[in-house]
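Mind having a look at this structure? Questions to follow.
Only one protein chain is missing from this complex, and each of the others stays in its spot.
As written, the chain order gives the labels A and B, with residue 1 at the start of each chain.
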Amino acid sequence: MSESKIITNAPAPEGFSGEGFFATKLSDVVGMARANSLWPLPFATSCCGIEFMATMASHYDVARFGSERMSFSPRQADMLLVMGTIAKKMAPILRQVYEQMAEPRWVISVGACACSGGIFDTYSVLQGIDKIIPVDVYVPGCPPRPEQILDGIMRLQDLVRSESVRRRSSPEYTELLASYNIK
Amino acid sequence: MSDLLLPPELRYAGIIEARKNEDGSELSILNLGPTHPATHGIFQNILLMDGERIIDGEGTVGYIHRAFEKIAENRPFYQITPLTDRMNYCSAPINNMGWWMTMEKALGIEVPKRAQYLRVIVMELARIADHIICNSVLGVDTGALTGFLYVFQYREKIYEIYEEICGARLTTNMGRLGGFERDWSPLAFEKLNTLLEEFPPIWREFENLLTRNRIFMDRTINVGPISAEKAISYGFTGPNLRAAGVDYDVRVMQPYSSYEDFEFEIPVGKSGDTYDRFCVRNEEVWQSLSIIKQALAKLPEGPYHADVPDYYLPPKDEVYHNMEALIYHFKIVMGEVPVPVTEVYHPVEGGNGELGFYLVTDGSRTAYRLHFRRPCFIYYQAFNEMVRGQMLSDAIATLSSLNVIAGELDA
Partner (left out) sequence: MALENSVILRTLTDQFGSAVSDFQQIHDILTFEVESNSISEVMSFLRDNQTMRFNFLTTLCGMHFPDAAKERQFSVVYHMHNWIDNVRIRIKCYLSAPYPEIETVSNLFLSANWQERETYDFYGIIFKGHPQLKRILNMDEMVSFPMRKEFPMEDGGRTDKDDRFFGRTTDNC
């Protein structure tokens, strides 16, 4: 077996510490807490869903990234993992699920079909979920290996960690949602 | 507005009015919607319920309709294999091999024995992988998550074997017209032998966890039964039909790829309920392991692909040095291969039943019509009848034991 270092503590954010206190920015602490406890909503539609099941299983274990509880209820989920082809018939339902999620919410589009329609350039397949909902991280692959899905989640963790606490009420975000017609 | 987004009350209003009970209680409608943790894949079932008991249901499918049959009319033959992968994606090699066998039947190509035996090995591995998912997920749906985590490790081992053979884990795109693209490496055989040693005790452990477990038996015996006559009329094939008592298996009825050289039994159930389906799949894993052992023991030496330069890409170094190889390579990639005008129907025993390919060619590089006989699509119609009069949690267990895979349902 190779030498492996197991990191058990997330690095502390930048701050000023002294005897018995540690001062840092609120957004850093909130970001750290959010990033290490992202509860996914596995919106698994096809083959990428099976790779997600492999990611969830003990070999690749997404639970060590904080995604211990798969929430199938949108109200209790932080990130929407869209895995698999979204057909046009399914698009209104994906939209409804996204709208039901509470802020802050992030979307990872896993697999070529969710990112851009994949190999299915047909009349019945939505060519990419970013036509209907805003996406934060795109994970390409057909299907992506579990390591790639985990990499996507880690990229999202970087995004979450560095996000400002005021982002969700900022005019840019409101404009983003308005461009998708999401109230 | 789509009919599907209409509230179900408007659809069932008439029935509900007519069926109000004497004490004034009403029937209710439950949307077992497309996104649901227990439906593995996206298909909807709108259930009409009297409290917890199901009176009737209406299934809606098509949420992942990707127009495979239309795509197949626009792609050359060797580009259809990735499409077949994505139908029953839990056991992709079976679909791939089935497609190659259909093409070989249409073109009249004879596959050498070694390639046939290797195909049998990889198809049985895929069948084991499919049944691992179905049975462990049936455990998850009835509350037993442990089995899922334990046996999924062995799915990873099977993925490693696929990677040695073709490079991909899940959607394998394996094989070529007439055999395989490369001979299997010694590492693949080593991994296969390790799997054959390590997997049986784990599967025995999984069986011990659930098969005589009081809770599991109470949840699955007499749940979602179907009689053999009804099952045949509904077009059931595969483990669902065998659980109802009919021993129809395409590998025995119409042996393909040297299945007649192997000895195996077909497990058959009695009442067609969820417990029988679970036990039939369990036993099929044992039979598949035995077939793989027999195939490995009798594996002949020889070429791993047929000698058909018209359809099989020549090795790359020959393409650079040899005129004929260059011409064949060009013709195959451009699609100028001789294809007869014919129609064939070739069935294989997929993880869920008889997966059939009906191919009509017209001499051009793409198929004129390719129709997939998808077992999931055909037997899912019977779901409403199987759960009529049962409780909602029984419906979940039945759905899970039917092994409905959305990719095969909609294609």
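In the analysis below, a residue touches a chain if its C-beta (ideal position, glycine included) is under 8 Å from a C-beta of that chain, and two chains touch if they have at least 3 such contacts.
All figures in this text were calculated on a predicted structure; none of them were measured in a lab.
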One chain isn't displayed here. Which of the visible ones does it touch? A, B
Which candidate, B:D56, B:D141, B:E354 or B:D394, sits in contact with the chain we can't see? B:E354
Going by the contact rule already stated, which one of B:I46, B:A67 or B:I291 would touch the omitted chain in the full complex? B:A67
What subunit B residues would touch the chain not displayed? 2-4, 61-62, 65, 67, 69-71, 73-74, 105-106, 230, 232-235, 248, 253-254, 342-345, 347, 354, 356, 358, 360, 369, 371, 373, 377-382, 410
Mind pulling the subunit A residues that touch the left-out chain? 88-89, 116-117, 121-125, 127-128
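Just so we're on the same page, only the chains that are shown with their structure count from here on.
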Can you work out the whole-Å distance between the CA centroids of subunit A and subunit B? 30
Note: in the complex, subunit B contacts subunit A through residues 2, 4-5, 33-37, 40-42, 62-67, 70-71, 82-83, 85-86, 89-90, 133, 148-149, 152-153, 155-156, 159, 169-171, 406-407, 410
Note which residues of subunit A are touching subunit B in the complex, please. 43-47, 49-51, 53-54, 57-59, 70, 72, 84-85, 87, 89-90, 92-93, 97, 119-120, 122-125, 142-143, 145
